[in-house]
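One protein chain is absent from this view; the other protein chains keep their places.
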Amino acid sequence: MTLFLTKRIAIGVLTLLVASIVVFSIMEILPGDPARIMLGMNAAPEALATLREQMGLNVPLVERYANWIAGMAVGDFGNSYTYRSPVIELIAERAIVSLPLAVISLVLSTVIAIPVGIFAAARRGRLGDTVSMGTAQIGVAIPNFWFALLLIYVFAVWLRLVPAGGFPGWAGGIWPGVKALILPSIALALPQAAILARVTRSAMLEVLGEDYIRTARAKGMPRRYVLWRHALRNAMIPVLTILGLQFAFLLAGTIIIENVFYLPGLGRLVFQAITQRDLIVVEGVVMLLVASVVLVNILVDIAYAMVDPRLRARA
Amino acid sequence: MKIIVPVLTAAAIALASGTAFAQRADVVIGVVLEPPHLDPTAGAAAAIDEIVYANLFEGLTKIGPTGEVLPALAESWEVSEDGLTYTFKLHEGVKFHDGAEFSSADVKFSLDRARAKDSTNAQKGLFAAIESVEATDPTTVTVKLSRPQGSFLYNMGWGDAVIVSEASAAGNMETPVGTGPFKFDNWAKGSSVVLVKNPDYWGEPAALERAEFRIVPDAAAAIPALLSGNVHAFPNMPAGDALSQIQSDPRFEVVIGSTEGETLLSINNGREPFDKLEVRQAIAHALNREEIIAGNGSGLGTPIGSHFSPANAAYIDLTDTYPYDPEKAKQLLADAGFADGISATLKLPPPPYAREGGQVIASQLRQVGIELEIIPVEWADWLSQVFTEKDYDFTVISHTEPNDIDIYSRPDYYFDYHNDEFNAVIAELDATSDEEKRNELYGQAQRILAEDVPVGFLFQLPKIGVWDAKLEGMWENAPIQSTDLTEVRWAE
Amino acid sequence: MSAEPTSPPVEGVGQFARAAFSNVSFVAGFVITALIALMALVSFVWTPHDVINLTVANRMQPISAQHWFGTDHFGRDILSLIMMGARNSIAVALVAVGIGMGIGVPLGCWAAARGGWIDEALMRFNDVVFAFPALLSAIMITAIFGPGAVNAIVAIGIFNIPVFARVARAGAMALWPREYVLAARASGKSATLITIQHILPNIASILLVQGTIQFALGILAEAGLSYLGLGAQPPMTSWGRMLFDAQTRMMVAPHLAIFPGLAIVITVLGLNLLGDGLRDLLDPRLRRQR
Partner (left out) sequence: MSLLEIEKLRLSIGNFEVLRGVDLHIDQGEVLGLVGESGSGKSMTALTLMRLLPELARTSGRVTFDGIDILNAPEAAMNKLRGDDIGMVFQEPMTALNPVKTIGEQVAEGIRWHTGANRKDAENRARTMLDRVGLPEAKFPLSRYPHELSGGQRQRVVIAIACALQPKLLVADEPTTALDVVLQAQILDLLRDLVDERKMGLLLISHDLAVVADMADRVTIMRHGEVMDTGETARILTEKKHPYTRQLAEASMHVPARTPRFVPPPLSPPDKGEGDADAATGSGSSVPGGKLIGKSSASTSPSPSWGGARGGGAPSQRDAAQSSRNAQTGPLLVLEHVTRDYAGRRRSFFSKPEPFRAVRGVSFALHEGQSMALVGRSGCGKSTLARMILALDRPSSGSIRFAGEELTTKSEAELRPSRRNMQVVFQDPYGSFNPRHKVERLVAEPLHLLELQPSRNEKRQMVAQALAEVGLSTADMDKYPHEFSGGQRQRLSIARALITRPKLIVADEPVSALDVSIRAQVLDLFADLNQRLGVAYLFITHDLMVARAITDQVMVMHEGEIVERGDTAAVLDGPQSEAGRMLVAASPDLDRALARRRAAASI
């Protein structure tokens, strides 16, 4: 297990390192002068020069990369050009929106998709299967932002059940915050749930065709018992894989969804930062997202090992 | 377990406060852009002034709802005969939000800081004429100018000229400290800035207890936010085509005012063949302003024929100088030797008036033989490519600074336009402080531009103010970038 | 023996056709996809209305006999725009799949044939690419090189590379130990020749299925990018672009958002059905499960 973990972590660190070089070099190609953006159209040239100096934009490239990496290692992501505050603070402020959003969506999609997938697999070929998989098929095809628009108009504007967007912050209590995240989470979760339900179903069907299911049935175990106690755990392996991949999708999905619902999350932050050429923020957030994907992949691998003793042994 | 207690208490208070007040004293104002920081003396972003101007920070003077100059921290002033010495009499008993006393020393500090060599003030030009600032006594400030400047009092009313305290100036970006009727409470980045009433305000206290400026980036988000009651007012609503629906809804007050935003089809006069007057005239004849306004994203706007706001007293209607006439445009192009047409690029920054209006313009110019390749650019790229490097043929942009007709006389400006006759008018204007004379000079300047069409004059950007019908005291026009909440209150 | 990853040959065209036409997914998917493709092709020669020159006076008209889906904010006919948009949406997704296949499949086959550190390097490369949320990186790419259809293609295409590399590698790895490949090796054939003659034809079906999936994802990705204003730029149009234009006007003219959205949903649905149907037809192991 330790060997396995060490190897996974080593690969993760390598991935991060390569990713950091890619991100940094991409960001350095970006055109646009951050100082000019901050001071606006009619800014005086002396003011620009002064600001550039202050922002450390005159230091050579390699040195800037080294500083950046060294800083990140100790949690210092530098200072935002536009907000003039530490990037780590910006990230922390935004993460308290994005993280709950991603977690709620992930939970929501899992809680919906896995039972539906199992249900459909257990009723293969019958009405319940056809209806749920037909719905899932459509769910996969719906762009989440379009779905979000429809949700806003139905639930926020017509029915006025939930806010149309914006985020009141957590200071006013848990409920207003959660309420503001309901529609975005649904918009994010449902298309993912559709995919997950399909994967769960086919994984279950695959497992249900295995010999050991027949062995269990030959032991006299009823169909339902076999479904939950024998099939489910084995079917979890492909489902976990998709869950891991979906996490990356969710993170990306937040960029669009946060824009639709104008939620002040990491996705909005990075989108705005790109258009405002706030390079250091973009770099920091992208690295953070990449790191979380890497971390989730490691967690998925650990979960594999927990589910499957064969992998545990190899580990 | 203990941690949960304050949270619950906070929640209880929040619930209670939602119902306890009989008279509403809080308001949520929607703003399109999030300010990069909150110090109006260190950035050009209009988003800063929209929140802090007049509410949090005050200057010596203040620009009123119709563009007039009003007294603010200076209760009165005297101007010397030669127009070179301004003596300001300051209010007494004014305190900064951190409790510090306001005095003439703060005025001297603020103005000297703004015009210093290492200043990062984005509008240093406002202070260019100042020779010296003297704090004669605690309530008197004497400013000496190196040359007469007609617009000096107006300039002192800009957000870039607000008075800050030496003690707190460095922290103004994050936690601004001013003298206004509201003080800073909280800034949730990406989401909102909250101001609360300043109980120690020196003047008429504000009616509102709390004002939240919520960042609502575009129409897609603004409309549902307004309709669902999450946001009470948009001083500048990105309403787009949904405006008609809001107008017909009795819950809302819609006021279409004017801004200082002259929207132009900017032309690079330094590039062939746009240095030719005939070509520019042809372009002017090819533009159908009504259609452009209809397709500009909101369907609103006042056509203009030169670079001046119709709301201004000195405005002259010159829209008929080159009326829409595609045949004539083709003829002019043929005469200029471009019978086969011209190919050029049109760089469009992100706002809808540019991105959408630009498509209409491209379609109109195509009909007279000018084929435009549309290149959408982000603000950052627009600033560096178009504005700084002058690497463009055409662009669509709204110039929102007030009274900025002088930009056509700036030698390095991105129009690359040079006209000695015009420059002479501007120079004279700068040295004139007599109102009537100034208006006449403004008229001359407008006419020169209208004839010479250095750019395509399109329309004045509308200020679409939308707010809850029960909300009183919002400004209808926007002579300056601000959301003055001092007079705002809920009816009943 | 390991499970058969490849499809058996289909017993003649006739039998394939018979099997195909009894597969509901395949038929539905094929018909939808064909109709959409036809629509895109027709738009090259004919659309109901001119959409190049704007007639702003006609703007935002509701559904009528003349304009079946109404008109947009520039007075353009929405049906015509959807036909034109199909062109770009399909082209972007198709070329992106082409990039992914063209680079990913050779890479995957190469790694499977050579194994060792080449294989390891490819897998690590995949790890790095997969660690980037695709849309985020696509936004970065379009932000650097400017928004536009071509850059959207590149951005989406890059993320198709590891997908196809992975699928091709997995398929090829399962085939290399097969006895007919060993027999070919015993016949002295080079790895390249074996890949061309034995590996590729037998992974073609899984690549085809993956291709339809990536195609569908590409259409969604293009829509997402265009919705953020980073995809197709005017005067070019695409379905995502139409949604971008429609979002601010949905309250007054819902048809502006509904029809392009439906176009996306139907196309993606059609492609997914086609993919499912193809998988059923080409892969007997999965067919048994359904």
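For clarity, chains are labelled A, B and C in written order, and residue numbers in each chain start from 1.
What we mean here is this: a contact is a pair of C-beta atoms (placed from the backbone, for glycine too) under 8 Å apart; a residue touches a chain by one contact, two chains touch by 3 or more.
Because the structure is a prediction, the values reported are computed rather than measured.
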In the full complex, displayed partners of the excluded chain: A, C
Selected from C:17, C:52 or C:183 as touching the chain missing from the view: C:183
Candidate in contact with the missing chain, chosen from C:67, C:198 or C:255: C:198
Touching residues (missing chain, whole complex) on subunit C: 1, 6-9, 11, 178-180, 182-190, 197-198, 201-202
Interface with the undisplayed chain - residues on subunit A: 2-3, 6-7, 125, 210-212, 214-223, 225, 230, 233-234, 307-310, 313-314
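Here is the rule we use: only the chains that are shown with their structure count from here on.
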Contact graph of the chains (line, ring, star, complete, other): complete
Cα-centroid distance, subunit B relative to subunit C, in whole angstrom: 46
Cα-centroid distance, subunit A relative to subunit B, in whole angstrom: 39
Subunit A and subunit C: spacing of chain centres that average the CA atoms, whole Å: 23
Overlap residues in subunit C, where contacts from two or more other chains coincide: 143, 247, 250-251
Multi-chain contact residues (two or more partners), subunit A: 31, 149, 153, 157, 259, 275
Parts of subunit A lying in touch with subunit B, wherever the complex brings them together: 31-34, 36-44, 46-47, 50-51, 82-85, 90, 93-94, 97, 149, 152-153, 156-157, 160, 163-167, 169, 171-176, 259-262, 264-265, 268-269, 272, 275-277
Subunit C residues within the subunit A interface of the complex: 124, 127-128, 130-136, 139-141, 143-144, 216, 220, 223-224, 227-228, 240, 243, 247, 250-251, 254, 257, 261, 264-269, 272-273, 276, 286, 288-290
Residue ranges of subunit A in contact with subunit C within the complex: 11, 14-16, 18-19, 22, 26-27, 29-31, 124-125, 137-138, 140-143, 145-146, 149-150, 153, 157, 202, 205-206, 209, 245, 248-249, 251-253, 255-256, 259, 270-271, 274-275, 282, 286, 289-290, 293-294, 297
